[in-house]
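Pasting in a structure now, in structure tokens, and then I'll have a few things to ask.
Of the protein chains in this complex, all but one are displayed in their positions.
Order of writing sets the labels: A, B, C, D and E. Residues in every chain begin at 1.
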Amino acid sequence: MTVNRSLRTVDTDVVGMTFATPLQPLLYEPVVRRALEEDLGCAGDLTTDTLVDPTTRAVARIVTRRAGCVAGLFPALATFRMLDPELTAECPVSDGEHVDSGATLAVLEGAARPMMSAERVALNILGRMCGIATVTSRAVSACEGTRAVVVCTRKTAPGLRILDKYAVRMGGGGNHRFGLDDGILIKDNHIIAAGGIGKAIARVAGRAGHMVKVEIEVDTLDQLDQVLALGGVDAVLLDNMDTSTLTEAVRRVDGRFLTEASGGITPDQVGAVAATGVDLISLGWLTHSVANFDLSLELEYQ
Amino acid sequence: MTVNRSLRTVDTDVVGMTFATPLQPLLYEPVVRRALEEDLGCAGDLTTDTLVDPTTRAVARIVTRRAGCVAGLFPALATFRMLDPELTAECPVSDGEHVDSGATLAVLEGAARPMMSAERVALNILGRMCGIATVTSRAVSACEGTRAVVVCTRKTAPGLRILDKYAVRMGGGGNHRFGLDDGILIKDNHIIAAGGIGKAIARVAGRAGHMVKVEIEVDTLDQLDQVLALGGVDAVLLDNMDTSTLTEAVRRVDGRFLTEASGGITPDQVGAVAATGVDLISLGWLTHSVANFDLSLELEYQ
Amino acid sequence: MTVNRSLRTVDTDVVGMTFATPLQPLLYEPVVRRALEEDLGCAGDLTTDTLVDPTTRAVARIVTRRAGCVAGLFPALATFRMLDPELTAECPVSDGEHVDSGATLAVLEGAARPMMSAERVALNILGRMCGIATVTSRAVSACEGTRAVVVCTRKTAPGLRILDKYAVRMGGGGNHRFGLDDGILIKDNHIIAAGGIGKAIARVAGRAGHMVKVEIEVDTLDQLDQVLALGGVDAVLLDNMDTSTLTEAVRRVDGRFLTEASGGITPDQVGAVAATGVDLISLGWLTHSVANFDLSLELEYQ
Amino acid sequence: MTVNRSLRTVDTDVVGMTFATPLQPLLYEPVVRRALEEDLGCAGDLTTDTLVDPTTRAVARIVTRRAGCVAGLFPALATFRMLDPELTAECPVSDGEHVDSGATLAVLEGAARPMMSAERVALNILGRMCGIATVTSRAVSACEGTRAVVVCTRKTAPGLRILDKYAVRMGGGGNHRFGLDDGILIKDNHIIAAGGIGKAIARVAGRAGHMVKVEIEVDTLDQLDQVLALGGVDAVLLDNMDTSTLTEAVRRVDGRFLTEASGGITPDQVGAVAATGVDLISLGWLTHSVANFDLSLELEYQ
Amino acid sequence: MTVNRSLRTVDTDVVGMTFATPLQPLLYEPVVRRALEEDLGCAGDLTTDTLVDPTTRAVARIVTRRAGCVAGLFPALATFRMLDPELTAECPVSDGEHVDSGATLAVLEGAARPMMSAERVALNILGRMCGIATVTSRAVSACEGTRAVVVCTRKTAPGLRILDKYAVRMGGGGNHRFGLDDGILIKDNHIIAAGGIGKAIARVAGRAGHMVKVEIEVDTLDQLDQVLALGGVDAVLLDNMDTSTLTEAVRRVDGRFLTEASGGITPDQVGAVAATGVDLISLGWLTHSVANFDLSLELEYQ
Partner (left out) sequence: MTVNRSLRTVDTDVVGMTFATPLQPLLYEPVVRRALEEDLGCAGDLTTDTLVDPTTRAVARIVTRRAGCVAGLFPALATFRMLDPELTAECPVSDGEHVDSGATLAVLEGAARPMMSAERVALNILGRMCGIATVTSRAVSACEGTRAVVVCTRKTAPGLRILDKYAVRMGGGGNHRFGLDDGILIKDNHIIAAGGIGKAIARVAGRAGHMVKVEIEVDTLDQLDQVLALGGVDAVLLDNMDTSTLTEAVRRVDGRFLTEASGGITPDQVGAVAATGVDLISLGWLTHSVANFDLSLELEYQ
């Protein structure tokens, strides 16, 4: 399967994905451009420009040295193509697929110089995104058989939210808010400022737009009872509760709104938390503590 | 100690640092601005703007929940100040200092709304940078008593190189190349393209600027011997060698140029690698697999 | 009341507003800057620079020649201050207030040159925003005594959405989606693509994030009945229905989700549509066909 | 007639226009890009991405629901193509042509998703521009048989001057100054600052570049007489004069320089003002109070 | 005289200039910022950050080693202030003044590090601008006693037009067109395309805006006669004519429109060309072949 010259348009066609929200090139291309500018500096790739003939061509494979879930093929390919619009690429796998160690993620063909100059930035992008997708898919697996959806938070790398959130989706997770403008999430300090849970919910009810969902954070079952008595929210964030408290919280809510477990949940605890019956488990470490995916570019000159 | 209104100029004065390359506000402010724009979206902080009175003021402490090494106070404060130029801040610690869990990193005073709206972005920046500094300082500790300097690579988060590299310095590490234009690093593919180690070094010698250092990667002692026979480089990167090979390599080089151990060195191995006598140990995981530093903003309304 | 030097931070304090989502300077300043660059061109204000002495100072009043609702004081003042950071300003009124013809909206004091050079851009911004707020407040008045909230659409001037949407809020209206990423709105073409209303709702249910609200457009009562049978949406957009059909639609929905009347509703019809009992009335002409507010800058040299 | 892939270069060729100053893609593309970024937000088109298959293709017609004058086809097509470089388009009409209600302005063919995601922004741009062109062409018609040229002012939407001014030209109008650097226009406050009409004209004569035209605003016939006595200007702006005063002013000027009627001229008055013999009539409402042109995108899946 | 903290607003006040078109900080600050970013790269000023204590303060004088005309003090000071907003500066001279070798142009006081880091960029800007002003003032002197105004062309350094044109004004020269949108200048190729001088002038007459001046290039007296017979232009560019032909051309034009001598006029020829009676002499070398002004920063630590 060939990724043809107009990478933008074949976005999801080629790789046959049907996920809800694909990556829009208009939105991620500035991220890729900045990363390349940052790496090329003012003088460009001194080593490659000195040692590789401008007419040399190469075929290169992006190979993974780990098993995991793929994400970020398009931004990675866009990195190479930003230095060489003539580069062609074939991708034996798609974003969202699981691969074994040793798998080839993409085969590139084109001029050797731009391929080598773009390598590090492309792998930095792809490695981070595969890392996020892989750890997400593990958390998702731990929830198998439960109703719990694993979601990420706003704890993303500065400037990379669009890529981080997409990688979580590719790993099978969901996205919590994209930003402060994407729904209302009433936290403890907001409740204090408003003068209590009741006043907070009332004020939000009177002001929030009709397309804005409302979630409220509670720390105790007492607070939860207050919210249950008041209604007016779409979801409740159960903050830092142990599994027995979570189980009781889910029982009390009884489907009246979504329940989200949050707060310091470790990879080991995900399964147990999911077993409490919560609808959502939000995990900051999906994106704030990313283990890079080990990738290499195996290049042969032609 | 008060960080006064002109944050830029007091940069290093206030915190009394004497490190070699401090962070230039002109260079990191665009990173902070983009991160805020990303989080505020088009509609801004719906929750805070709905629930917190615009006249409410607050004092907030940035508190760490982990022990480690601090880095990123200035970009973090700049984040708050970009939404509220009137905010004042005191920092009981400085970048590069080690703190215990529970330590206060900064005390902020100002309008509550912008403080709350900037919180997540500021902590995302500071958390990542403290994370990098802390893991770096551990690697540096593992090298104590040896000549080895721990250095980072170009495996940084896209767009965040300036922050990632600075955090490494704050952790006591050194910086390898900032980008492809920052020195010549001859890798295996460059050697092949040039037609061998001899031709590569010769070509570089004839073309590299006089302010450009040259390092070459070797995979075997045989290759090292070739380089030793030729000279003409400032450093040699010993790629993926076990410690006994590294020891022998260091012996053969005998101070004629710097030796750098690189390639898949795990945290556990750092000490052993340092003991081989190499001058430098480069570690991608300092920046590509960052464990976020757990921080919280403890806010009280006034 | 004086708008002091740090305009950003006093944003809402000074004018005492308590609206839900104020304008964030970080977000609107680039709009103001571009408008000034567009007007100053390469050579700047040839006339003023030729004829007004650089040391001349002036006091100027922004006076309205129409009665209406005020919006945009802060971006307008920011325009002047971008050319003259020393300018001081007093605002006898606030955004969201109604004024008579002849009212003074702001009194500026500072160097004459930048005040005169910024005048046109500032009035272009303020005039458009007051125009939007005023027409919105009339539509809102027409709904008095009903439950209907007047909301704007995405039919805003390219690049000015943040200002247009804010002006609607100042006029007493609400905001529909800020962008394509701000909630799901299933329109006729989406229904066709999905293979029918049932499939569309089902697919959305399986994929939409938990903070994402869902609205669906229906053209007929039959379609509405399908939606009622399925549930799974937060709101229904009743497209191009006459008032009797709207009344019947509202009756059938019976509060199970929000009802929005939309499609070619003229200013004259707003009251009658509101009387049908719909929750929301969306009006493209609030922002796509703006009647500028007639303002003048009355300047006296000092 | 097919608008082929390289939209930029065929700009005016394809549509066969011979107008003086066409739209330069280099200059309007940033406007289009910002408008798309504003609408796509961080997460993109949630609805379309959820419900429309990535492989679905569509044909769409942009159809007008009003009669009027067309302007903005190229920026509108550029909007679609920025999300889908492979999109093809045929335009049965050209900018500057008059169309009946129901006319097809463009036929698009390509992937359904980007077409649907770009729709609103493209129609916002095209609707505003057709609206400006249409109202301009009406004002131009009202001047038929007179020497009067209808011109727009600097009262354009912030950031959209290039598009607004072009739309006026397509409607048959002319452009007054593009910005403060585009000629000298001496207004009342400039005259006061300079110390009178004589001093203002003298100072301008001594300082203005030789490629800079000079126009002066007069409020009374007395002032006009002063200007006539002095000479040294290219045009005189007759501000807020009734038609009999305008007629007398034109008589006194007697072709010695251009005469421009300005100030609160309503659509109904344009014809009568033109009949006074003035050379130019400037109308702020051509651009500051735009009635959007009602357009729809009629889409069929393939 | 102290340049206080708000450099923008005191722009022309402090230095007491009354020139027609001063430099607008909003417009030149991006130029300064880019030049600093270019020089600081990713890692900043390695040398200064390594060797100069962050608390060290300094006083520095910008001293000229040549006699000439000053231009560019404000952008130069802005360069320093962009790295140190607290820097204070006194300027014993103003833009447009003539100075002897050894003169002090500015005295700076502030933190040593940012002063040293900004030095090269500031001097690059100031040196180029003083160089342009100085060579311009010499050309202006050569025209003394004649009516000829010396003007620059569009042959400016890419991206620096605003600074180059301003420096010419400070040297006593005038500015020809700022860009392709700043007046109509009909050159030989335009005449050919239009089908002759007559058709070109006629077409321009029918299409140019009323604030647009028109100049036409002629190569021979015959062409000049055609233009004289037709009228309809504001100026005529006499291209590559010797002084006797210029004299005859001026005689024939006899004040009916402005005459501009252009085309390969060397510094030695300026006086003779001016003596022909032309109104304008345009010289590309004022800006395309700039001899840098030799400046130094004499710094003393405090």
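The rule is simple: a residue touches a chain if its C-beta (ideal position, glycine included) is under 8 Å from a C-beta of that chain, and two chains touch if they have at least 3 such contacts.
Owing to the predicted nature of the structure, the values given are computational and were not obtained by experimental measurement.
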## Note on the structure
The chain left out of view makes contact with A, B, C, D, E
### Message
Given that one chain is not shown, which residue among E:V212, E:L228 or E:I281 touches it?
### Response
E:V212
### Message
Touch as defined at the start, partner being the missing chain; which of D:P54, D:G68, D:P158 or D:G179 qualifies?
### Response
D:G179
### Task
Touching the absent chain in the whole complex: find that residue among A:G96, A:P114 or A:G159.
A:P114
### Task
Could you tell which one of E:R120, E:R138 or E:R252 touches the chain left off the display?
E:R120
## Note on the structure
Where subunit B meets the chain that is not shown, the residues are 20, 149, 151, 174-178, 181-183, 185, 207-213, 215, 234-235, 258, 260, 279-280
### Query
Residue-wise, where is subunit A in contact with the chain that is not depicted?
33, 36-37, 40-44, 46, 49-50, 53-55, 82-87, 110-111, 113-114, 117
#### Entry: Interface with the unshown chain - residue positions in subunit E
31-32, 34-35, 38-48, 50-53, 56, 112, 116-117, 120-121, 123-125, 127-128, 131, 154-163, 178-187, 189-194, 200, 203-204, 207-208, 212, 284-285, 288-292, 299, 301
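As a working rule, only the chains that are shown with their structure count from here on.
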### Task
Would you mind working out whether subunit C and subunit D touch using mostly the same residue numbers, over half shared, or mostly different ones?
same
### Query
In terms of residue-numbered contact pairs, which of B-E, B-D or D-E coincides with A-C for over half of them?
D-E
### Summary
Whole-angstrom distance, CA centroid of subunit C to CA centroid of subunit E, is 43
#### Entry: Euclidean distance of C-alpha centroids - subunit D vs subunit E, Å
32
### Task
Hunt down the residues of subunit C that sit against at least two other chains at once, touch-wise.
20, 40-44, 46, 50, 53, 117, 161-162, 175, 178-179, 181-183, 185, 207-208, 212
